[in-house]
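Only one protein chain is missing; all other protein chains are in place.
Naming follows writing order (A, B and C), and every chain is counted from residue 1.
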Amino acid sequence: MLKELLWKWPLVRQIATGSDGTGPEAMSEQTRNLRPRFQGAQVARSVCPYCAVGCGQLVHHKNGRLISIEGDPASPISRGHLCPKGSDSYELITHPNRLKKVRYRRPHSTRWEDLDLETAMDMVADRVWETRARTFVANKDGKTLMQTTAIAHLGGATLDNEENYLIKKLFTGGLGMVCVSNQARI
Amino acid sequence: MPGLGTSFGRGGATTSLQDLSHADAILIMGSSMAENHPVGFQWVIEARERGAKIIHVDPRFNRTSAMSDIWVPLRAGSDIVFLGALINYVLQNEKDFREYVAHYTNASILLRDDFKDTEDLDGFFSGWDPEKQQYETESWAYRGARLKKDIYKRSKGGGHAQDRGGEKIQANEFEQDKTLKDPRCVYQVLKRHFSRYTPEMVERLCGVSQSDFYKVAETFCSASGPEKTAAICYAVGWTQHSKGVQLIRAAAILQLLLGNIGRPGGGILALRGHASIQGSTDIPTLYDILPGYLPMPYFEEDSDSITEYIQEHKTDAGWWANFDRYIVSLLKSYYGHAATAANEFGFNWLPRLTGDHSHIGYWIEMAKGNVEGLFVMGQNPAVGAPNSRMERKAMAKLKWLVVREMVETETATFWLDSPEVSRGELRPEDIETEVFLFPAAGHVEKEGCFTNTQRLNQFHEKAIDPPGDARSETWFMYHLGRRLKEKSKANPNPDNAGLDALTWDYTLAGEIREPNVEEVLQEINGRSVVDGKLVSGYKELKNDGSTSCGCWIYSGIFPSAGENLARKREPRDFLGHGWGFAWPADRRILYNRASARPDGAPWSERKKLVWWDMEKKKWTGTDVPDFTATKAPDYVPPKAAQGDDALGGDRPFIMQPEGMGRLFVPSGLRDGPLPAHYEPLESPVHNELYPRLESDPAAKRLDSPQNPYANSPDERFPYVLSTYRLTEHHTAGGMSRYLSHLAELQPEMFCEISPQLAAELGIRNRSFVTIATPRGIIEARALVTSRIKPLKLDGKTVHQVTLPYHWGYKGLVKGSSANDLIALSQEPNVRIMETKALLCNVLPGPMEHGPKALEELAQVMTGHKERRQE
Amino acid sequence: MSVTAFLTDSTLCIGCKACEVACKEWNQVSNDGLDWRGFSYDNTAALGHSTWRHVAFVENTAHPGQGGNAPEAFTWGMLSDVCKHCENAGCLEACPTGALVRTEFGGVYLQPDVCNGCAYCVVACPFGVVERNPAEGRAFKCTFCYDRQKDGLKPACATACPTESIKFGDIEDLREEAVRRMNHLHSAGFRDVHLYDPQHTSVGGVHAFFITRGDPRAYNLPPNPEVPTSYLRKGWISAGIAAGLMLAGTLFAFYGSNHE
Partner (left out) sequence: MSTSPRGEEREQRERRLEEIRRQAQEHALIPFPDEHENSFEASAENGYYGMPLLKRPQWTVEIPIYFFVGGAAGAAALIAAVGEISNKDRDLVRDAQWLAAIGGIISPALLISDLGMPSRFLAMLRVFKVRSPMSVGSWTLVAFSNAAVASAVLGELRRRRSIPGVPVLTRVSQIATALTGLVLATYTGVLIGATAIPVWNEHISSLPVHFATSGLLTAASILELKGHDSEALNKIAMMAATLETVMGATIEMRTTRVEEPLRHGISGRAMRGAGLLSGPVPLALRALGMLSKKNKPTLRRAAALSSIVGSMLTRWAWIKAGHASAEDPRVPLQLEPPARSQKDESLF
């Protein structure tokens, strides 16, 4: 018992081993048990969201919390490497300035208000419906037009293909919106 | 990507990043690849370490130049002179890969007698209509090709739809001179066209010495032939010009002449800047195309019947003969059982285009108050779009704005803290716009696929739930659509027939009711309608409504239940087969039939990729053949053959009706069948090559009081302005300026200027400078560096000023947005803006803040601004 | 388990700073201030308590026709600096608490739970690497990703580095690799490359050596770093003399004043 207690004092270990205090004898419990913090975490295989190189990422997570994100060595494109932006993906997801609530600005207002998500969705659906109903033109000169130019969409190059598919399908195929655009050109 | 699309058949990079390591020379131009695609650049370094020569042509000596063997600075906007001179060098010195050129390109095809080149018409091609300010392109057709109807009308739309070569003419009908001697053959026309692109012109217009030009020409051209290949990498440094498509065309011509397309270590790699920017044209959120590069129907010509629409866009020969299968399958996946042959599969529920509905196009309408509502998802036009001052002011005319983002971006708060508010141009109390800012999920909080720069689809798995009320776009779109469909059900109206018919049944999961993304991907992949079985590829698609497919080029990505190939992570080989899914059909190097000789044997052992296996009677190799696997090299199509069968066994460019790579583009482009040098819309010099013409006649300046231009040249704005990106930031900063570990690396807006210009203006390193163009005024810190060189153009010194464009008025690090300076303009084919070559002035000292900034700008405009001295 | 090292090769470095970010992300180090320095593209300026990898940028005059990989002209050097993990480490010797230890991989690891912030290691480092965080009082420096190494993983910086400018591996292999690389560069005509591996001084070699384009001094790498313990002998002799003098003086003062 005493011996164990004494053994916790690195000086005792140092004297007992005749060492100089720079080696294992000076290591703390924490150091001896040190392991990468993603040990025991689950891994999701992901793709870097920045440029279009498409580097593989290994996303370590545990109990619904993100642990770390690093390059996937198996990727034939990136071979486990990431650039500074890709390397900062963990911060991208976890930084304190991320939005977590819907923010709403009334006409003529000088400030934001918080809004409940479902309410906000209802309001947006109302706006779309109202504007479309007023501006939709089904025919012009007896010819099919099926179009509204009063509602526009911008964005897509950082979205998933499936998301873009739904955007085009609903906005153009369903609502007749033609003003649909994103960053992509040539 | 009409530059690549019209030349080769598909609007995507022809090769993959890994394959760059097999190149013997790499020309990087219009891109700072090391900075903007650092991880992709490892393959360039690998090639370099294996002995390849890396050439970087760029106005700035940047981190890519630092890794290159040769760096050549040229004047921003003079790229076609340089590339034209390379083409001229190849042709004059007969450095072209003759066997390749003769068989695989349209060099031998004869042109019509009424085609007139820029050599004949002082810089114009035949067909220019000065009244309409556009080309009538009939005379560009091959001799002997029949024209399809309405060749002229069609040119009002966007260019993404024009990637199918030859929809206007029957390009499979032509006359040929295989000796390439006929003065009307493409080869000879090309030779004549580029003959004025001499090294002397390069010296005078680009500011590149003749010896440096020859160094590049010899290095690059000596790295091609049967034993060698060379690759070209470009990015928005080429595309964001008033002639961006023609720039890429010039590269395509060079690579075709040198025989570098479809071969390992060759090709043209378009380096794209966003995770799924390729995907967002493949499955577009663009106005002029539907998924898989099917054109959006136009009002009037496409108003009535699907039959006519198909007739117009399908070709007799080449892969686009299957056009009908793809559009019908798409309509089936949009409208499901409601789409029947009787109602033309719902074709008339699709809206018709009536003009330019692109970003810039509708934004101008917005500024006029003609747009009521706007959705912005993952884009930040308030600081990321050209003439962002005007962009921001236009948003104040909206009734409602929905922004979906991970952070509070400048776009979401234009009404609160934009420079216009501090300058007194906008008052929050006066702005009616209702703004909804929705928190968006990050990439690890949702699943889905990105298509990377080499057309590779990679699925990213979900790791954790998004925080708070953050949701994916899938969730947002689904639940918005659900609400709208409910509204429609409650108020029946024929206007809503398309919305009612839209299939919108996805399995929802979890507390937040997230739609199942793999079901969407399966819909994209396509199914047989009868039994719902997934199709194994686009060859199974039918034109009778028995199959559905959301994007034909992605078909095969999910060939059977549980087999999501985008999710596969078992690479079998160097090109990465087994890892993700590259469209089309998992081909990693496009047009790879060209990696074999016409007789099917590899050009060389060193450069073999795909070849004809005589015994097994099929194409084989290390890539999936981009060719009908059993079509023999000596196959000669019978007279009446249609579609792919109409192409011979030595025609690698299977999308094209003639099956050849196009040195000359007979249809599909609006500003000429061949690239020609025109000055940028704002230029410090006159166009010496074609003195009658300054800039691309077909490009749109969109001049207006809100979008004024400098003269060319202009004493008030004597310096060339170019913008660029830094490694440490991402585009307009929404994904980097808010992150401490990136913000600290480049914390402030700066401007790179040469020591010479600095001395001229009395600017010290690290001091503040003010930069003005007719559109706006900003401030930056001066980074004085010899990496920026003043250029001597015909005895005149031209200074270039270069600006990163990452900053804005929100985030951990704030600063002026370079995009305040950029003009709205439109390249004629894809309507991209010119950001890489404009004019500006630089004043020592910081900018005035508040309303005084605009006074200062007005003074610069009138030329009365006294230069502040140190 | 072998003794490991970094070989950081500036001829392959694209100055992307992925190493800086990957390090900070993995080790959860805070940012270093948001100040623009204007040292070419470098805004972190030096290694310190919150910067464990630092990419230095050295600019020379650019010449049209010559890229940075042209042997004739050295134009823009980028080099990722890091703790050298010296063979004879000043910080390690100086540390009074045993917070700094030599790991089984040969690196010098600073145990954050042990460090008491005496800051003696700060002045004991001949490379100016270790620094006390003034906000919370303890010293910090590169851990050589000891946690990752224990699991057989590469350090975060070497994992991220896109061009493998940062190589990590067995020290003997890397020393050979460095020599091979130097020979290759020399034969390719690069006369201005240097292998920075101070084995000739009391530091006795390092676990992080560098190939630089241009003089290492431009990157603030000292040509002759000395481990401060090399001065100890002189110091203690002097202390002995001092003590002797004190004793003698005092004795003299007391015993030499008998006449009182």
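Here, contacts are C-beta pairs under 8 Å (C-beta built on N, C-alpha and C of every residue); 3 or more make two chains touch, one makes a residue touch a chain.
Keep in mind it's a predicted model, so treat the numbers as computed, not measured.
Visitor: Which residue from C:E25, C:E87, C:E131 or C:D197 sits in contact with the chain not drawn here?
Guide: Candidates C:E25, C:E87, C:E131 or C:D197; residue touching the omitted chain: C:E131.
Visitor: Given the full complex, what residues of chain A touch the hidden partner chain?
Guide: Contacting residues on chain A, toward the hidden partner: 9-11, 14, 20-22, 25-26, 96-97.
Visitor: By the contact definition given up top, give the residues of chain C that touch the hidden chain.
Guide: Interface with the chain not displayed, on the chain C side: 33-35, 37-40, 42, 45-46, 48, 56-60, 90, 93-99, 114-120, 122-132, 134-135, 137, 214-215, 217-220, 222-226, 228-229, 231-232, 234-243, 245-247, 249-257, 260.
Just so we're on the same page, only the chains that are shown with their structure count from here on.
Visitor: State the pair of chains with the top count of C-beta pairs in contact.
Guide: If you count contacting C-beta pairs, the leading pair is A-B.
Visitor: For chain A and chain C, let me know how many angstrom lie between their CA-based centres, rounded off.
Guide: Each chain reduced to its C-alpha mean, chain A and chain C end up 35 Å apart.
Visitor: How far is the middle of chain A from the middle of chain B, if each middle is the mean of its Cα atoms, in Å?
Guide: Chain centres of chain A and chain B, defined by C-alpha means, are spaced 26 Å apart.
Visitor: Give, as an integer number of Å, the spacing between the C-alpha centres of chain C and chain B.
Guide: Going by mean C-alpha positions, chain B sits 45 Å from chain C.
Visitor: Counting only residues that touch at least 2 other chains, which ones in chain B make the list?
Guide: Correct list: 38-39, 42, 727-728, 740-742, 745, 812.
Visitor: For chain A, write out the residues touching at least two other chains, lowest number first.
Guide: 69, 78, 81-86, 88, 91
Visitor: In the complex formed with chain B, which residues of chain A make contact?
Guide: 42, 44-57, 59, 61, 64-66, 69, 72, 74-79, 81-86, 88-89, 91-93, 95, 97-112, 115, 117, 120-125, 127-129, 131, 133, 135-136, 138, 140, 143-186
Visitor: Over in the complex, which chain C residues touch chain A? Could you list them?
Guide: 16-18, 20-22, 25-26, 92-93, 95, 98-102, 104, 109, 111, 113-114, 146-148, 150-151, 153, 156, 159-164
Visitor: Tell me, which parts of chain C touch chain B in their complex?
Guide: 12, 14-18, 20-21, 24-25, 30-36, 38, 40-41, 43-44, 59-62, 64-70, 75-76, 78, 162-164
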